[in-house]
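Note that this complex is displayed minus one protein chain, with the remaining chains in position.
Residue numbering begins at 1 within each chain, and the chains themselves are lettered A, B and C in the order written.
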Amino acid sequence: MAVENYAFLIPLLPALAFVLTFFLGKKLPKGGAIIPIVAITISFVISLLITLNLLANPEEVINQSYSWFAILNIGILVDPLAAVMLTMVSLVSLLIHIYSVGYMSHDKSPSRYFAETALFTASMLGLVLSDNILQLFVCWELVGVCSYLLIGFWYEKPSAATAAKKAFLTTRVGDVMFLAGIIILFSDLFKIFNGTIPDGIYILRFDEIFAHIPDIAAMNANIFGMEVSHITLITLLFFGGAIGKSGQFPLHVWLPDAMEGPTTVSALIHAATMVTAGVYLVARTFPMFIAAPDSLMVVAYVGAFTAIFAATMGIVMNDLKRVLAYSTISQLGYMMLGLGVGAAIGAEAVGISLFHLINHAFFKALLFLCAGSVIHAVGTHDMRQLGGVAKVMPITAATMVAASLALAGIGIPGTSIGTSGFFSKDAIIENAYLFGDTTGAWIPYALSIVAALLTSLYIFRLLFMTFYGKPRTDYGGHESPGSMTVPLSILALFALFFGGLTSKTFNTFVSETFVNNFVNLNIHELASIGGYHLASHGGHHEPMLILWMPLIVALVGFLIAFLIYGLKIVNMDSLVSRNNPIYKLLYNRYYQNAIFTDFFSVKVIYEGFAFAGRAIERGFDWIVNWLSNLTLEAGESLRQFQTGVVQNYATVVITGVSLLVILIKVVMEVI
Amino acid sequence: MAPILSMIVLIPLIFAALALLTKTKEQARAIALTGTVIVLLLTVYMYFNFDSTIAANQFEELVEWVPSLGITYHLGVDGIAMPLILLNAIVLPLLVLFTWNDDRKSPNKFYALILATEGAVIGVFTALDFFLFYIFWELTLIPLFFMVSIWGGPNKHHASIKFFIYTHVASLVMLLGIFGLYFAAWDMTGTPTLDIPTLISQFQFIESGIAKDLIFLALLFGFIVKIPSFPFHSWLPDAYTEAPTAGSVLFVMLKIGGYGLFKVMLPMLPFTASPNMMISIMAVLGSVSILYGAFLALSQKDLKRMVAYSSVSHMGYVTLGAAGLVSLSVSGAMFQQFSHGLIMSVMFMSCGIINNATGTRIINDLGGLAQKMPKLAVIMVLIFMASLGLPGLSGFIAEVSVLAGSFVNLPVYVMIALLAIVITAAYHLWALQRAMFGVYNERLGTVTDISTYQTFSMGVIAILVLYFGLNPSPVLDMMLTNSEHIISLMAAMGV
Amino acid sequence: MIPIALYLALAAIIFSIGLYGLMTQRSGIRILMCVELMLNAANINLVAFSSYHHDLTGQVFALFSIALAACEAAIGFAILLALYRMKDTISLDHINILRW
Partner (left out) sequence: MDLMLLAPEITIAVTGLAVLIIGLFLPTGSKKILGYLASLGVLIALALTISSLGTEALVFYDTVSIDALSQFFKIVFLVVALLFTIAGIKYTEGHSNTEEFFTLGLFATIGMMFVASANDLMVLFVAFELASLATYALAGFEKKNAKSLEAAMKYFIIGSLSAALMLLGISYIYGATGTTSIPEVAANAGVLLSSPIGLVSVVLLIAGFGFKIALVPFHMWAPDTYQGSPSVVSALLAAGSKKMGIVAAFKVFIIALIALQAEWQTAFAILAVITMTYGNVVALNQKSVKRMLAYSSLAQAGYITMAFVVLTPIALGGGIFYALSHGFMKAGAFIATAAVTYMVLSENKDSNDPDHIDNFRGLGKRMPITALSMTVFVFALAGIPLTAGYMSKFILFSSTIQAGFVWLAVIAILNSAISLYYYAKVVKYMYFLPTDSEKVSEPFPYTVAMVIAVIFVLAIGFWSEPFVYWAMEAAKVLIPGGM
């Protein structure tokens, strides 16, 4: 099958669409939306064909490399991991594009919007396709800048412009760590090759990197007195990048603000693409993480903590989109946790995490698009002003319920009945249990369970406040047009059934990536480099309670939400008050804005360092000016020497003669 | 073979003289455009006949000049010089177009100075004799000095004199180094010569270690002031800021400091008495420049001044990469020169346009310009992204090569430089956000978007930035050839 | 025979007197005279050395020097005269428009 010869078209077509839309879009109806839609459709078809082909023939991994510059290359790598990502990204992006045709129809410059989203899609697809870490970084950054452009799409709104900047800068902090990781990796490989790299070998290619994991692991760096293996260092730095991109604590602060962009952008960024890039990065370089158990531990803890941390804030937000934003952060935490447990279960972790990633992409895109649909219709995203929207927008409400069920992870353990989120999230939580069982680190599991409860609580709170009951204000509104509801419905189907249908095959398919193909060391050897052994998965069975636990807490969460927001048996005003310190803390988002933005960036960097810098700069200027003034003043005072009286001149001459005699004597003595 | 190098050096100078004789703006700019386009055509011809697989000097011309002092008229280009000549040849015609419709006093002098600078700068890149090299080196000062003094901003006198004297001191110190080298070689071989390749190859035979170090440091000082590197950069913000837009662009074209670093310093480096100390000096200066320039840029209120400091920061990569002593880092540093030239010219053009349109460059006084100047906004976003090192644009290639390459030998310094990346992003975005986005500041009055000429010249450069970001090979290959050559020399010495 | 040292001492004394006068006097005429003193002190030296070496060069030199001193005096007086016409004074203390 020749479809692999067209794999390079997957990112290229949207990129081309970007150029065409950018220059021609204004002249076409609806901002030239048709161009990216067609391009992405083709990308999706190719991706799907490749995925199907890989499913049938797992060994037919596509890997093509071309020299780029110096000893670096560009190339494409489509293995199962990449293939599923490609398919998901192109599909979700396609649906969002179609949805946007309606959503953006009233905007001033839809062509710019479609151009930017096309570029965004292209970058994301390019990221997934990369066969080397540098190209991945390139696309990673492009994704970042596209998100900057899209979040700041309504740039005349100061808040949008600020949010865009914040998003870019915060992720940039992670990017720098990522880049540092790449640089250290490069230099290690460079040294391993002794500085002479044979032609045709591209040292930053993943297969090349993985082949040298033992060598890299053998290198140690001394950081503040601690001996750290380079492999741990590099993977931690990579994870630093992932923290930024995937909104993990503490670099998640940009994500809620990113809601300033059009809702479709939020869907694109928070559901399918940008935020998953971090997870993908860790998954992509998972063999390295396997060899660095300390890093995996960090991944697990950060993931679990982020999951609960974000969820707590999700329950107090009143802004529809913000709740979803925190939900995204929280779910990304789950994905990270899923990867982190790899220290216990090996390559399967990639499968589990990716599965949740894909499912989350569908239901989160759906949630955002539903929210967008509501906002589009009623013109506000403050939930306190909504209520009873279900009556006005039945389709939107129905799809929203489907998405919420998926997010909450409702399903019956042990069967194939359940929403997508059920299968993937449960798997993660169960594996977290296993992780605790194997390594003795129970905290991630505990956090993930509580987070599951909170997840259910905030999403049903959202449902009740928005769709249930009576309108709190007179907002009018109507059901959205077909171009919007059709994608919603398709996504709803995915959100409900994708997990159930694929849960058996998906995991093996994706995990295959690192089990047999592609990496010349098998996963157990890698683990032994890291100094530990993977648990044998086969004979292990979790207690029944553990299997049911996620569902139970989800239902508890629903119940609480129903009691408070559905039946209103608890007076909200007593809880939601300025006097409640917990509420205050949560509502103010743990004061992180104050801490990060105001204190850290503004006060410390801007005022502190910049002030110091200016002072030093003035110092330099002062030195230069002082020298020049000194010279000028010396000139001025030496001039006085020339009195104009001729007798003085004679005196000077005569004194000069005498002094010269003495000076010569002295100098000659000295020498 | 036609003396093509003499032609590309002399044609701008001759056209400069012609431009000086013109009376009107129309004549002057036509002459300037003709001259620069001829140079561009010749350079392109030369580029396509250039063998990028060898590190040797090509298109050499050699004529005796002052034999009793060993002075020759010796020109030639190698892979270090070729891209920089190309940079000048490309940007200068566009600069002329950019200023096409400007109204200013004495346009004849203005265009004459632009042409003279081009000739002098290309002269530095082609000279293979230190005497000639120094002549062109100093010759670059004069037109720029006039440029700032005549058409500069309110503080032009201070800025021009400061720039003139400051860099002149540096040149003189460099001259001392040249003298040392010249006579050391003369003593050893018995024949005077100022031929650059010969002198460089003689450097290793100098017996006195102190003499070698002093010569090296003197030359290094001359070059890094021109780059400029922390802490010798203080002429730059004033000069760049006070210069008219064209002057700032010409300053940016002045890549002679970095050129000297690669052409003269690196081949000599392994033979100094204490190469490790020299490497450390360069590495410290480079990495501190990157960080320091970024912080200073962050604290600026004036857009152009911010860009000027960002230039200090970016040029730090050149020094750092040169000190990295890995072919990737060295070629990356060379590429940084090339890329920085392209990016900064558009940055300064943008500053100029904003200043002309609104009458202010204070970032906080601007706002929402993107609504009134959409074309400018697109170009500016692209070029700001390039400047902050966005992949896919030329700045990234350079920076990542420098950082990755240098890390092999200089991990700590690279880590310092990495700290600057976020700050770099911060000030770029801050400026973009405050100046271009947000609510339009009505006090700025009515502004119109950039003219066709301006769009063309900025657009072409922006496209080149993109092109070289995606496909750096056309210039990077020859840089790599040369840097590999340099590194192989060092490897042979066991450094 | 008078030892050469005495001639030299005499010359040195005369020269010093000339120097002293040059530094302290205000009148242009006196300054001119001091200059003449100094020149002649040197002439004494020359002549003394000439007789010491039994060599005529010194005396010839002295003759040339006397002639030159005369020329010098002539020019000097001419300048002073012109100054006097203009300023009605030959006190050189106040002639200092050119300074710094």
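The rule is short, and it goes like this: a contact is a pair of C-beta atoms (placed from the backbone, for glycine too) under 8 Å apart; a residue touches a chain by one contact, two chains touch by 3 or more.
Worth saying up front: this structure is predicted, and the values here are computed from it rather than measured.
Looking at the complex as a whole, the chain kept out of the display touches A, B, C. Among B:E61, B:E138 or B:D449, the one in contact with the hidden chain is B:E138. Considering B:T36, B:T126 or B:S149, the position touching the chain not shown turns out to be B:S149 (whole complex). When the whole complex is considered, the residue among B:I161, B:A273, B:I362 or B:V378 that touches the unshown chain is B:I161. In the full complex, subunit B touches the hidden chain at residues 65-69, 71, 131, 134-139, 142, 145-146, 149-150, 157, 161, 164-165, 168-169, 172-173, 175-176, 178-180, 182-183, 186-187, 214.
The chain not displayed touches subunit C at residues 4, 8, 11, 15, 18, 22, 28, 31-32, 35, 38-39, 41-43, 45-46, 48-49, 52-53, 55, 57-58, 60-61, 64-65, 68, 71-72, 75-76, 78-80, 82-83, 86-87, 92, 95-99.
Seen across the whole complex, the unshown chain contacts subunit A at 628, 631-632, 634-636, 638-639, 642, 644, 646, 648-650, 652-657, 659-661, 663-665, 667-668, 671.
Note that in this section only the chains that are shown with their structure count from here on.
Greatest Cα centroid separation from subunit B: this falls to C.
Computed centre separation for the pair subunit A/subunit C is 96 angstrom, with centres defined by C-alpha atoms.
One simple way to say how far apart two chains are is to compare their mean CA positions; for subunit A and subunit B this gives 37 Å.
The set of subunit C residues that touch two or more partner chains is empty. The residues of subunit A lying in touch with subunit C in their complex are 639-640, 642-647, 650-651, 654. Of all residues in subunit A, only 68-71, 134, 137-142, 145, 148-149, 152, 155-158, 160-162, 164-165, 168-169, 172-173, 175-176, 179-180, 182-184, 186-187, 190-191, 195, 601, 605-606, 609-614, 616-617, 620-621, 624, 628 touch subunit B in the complex they form.
Looking at the complex, you find that subunit B touches subunit A at residues 162, 165-166, 231, 233-235, 237, 292, 295-296, 298-299, 326-328, 331-332, 368, 370-371, 381, 385, 390-392, 396-397, 400-401, 403-404, 407-408, 411, 414-415, 418-419, 421-423, 425-426, 429-430, 432-433, 436-440, 471-473, 476, 480, 491.
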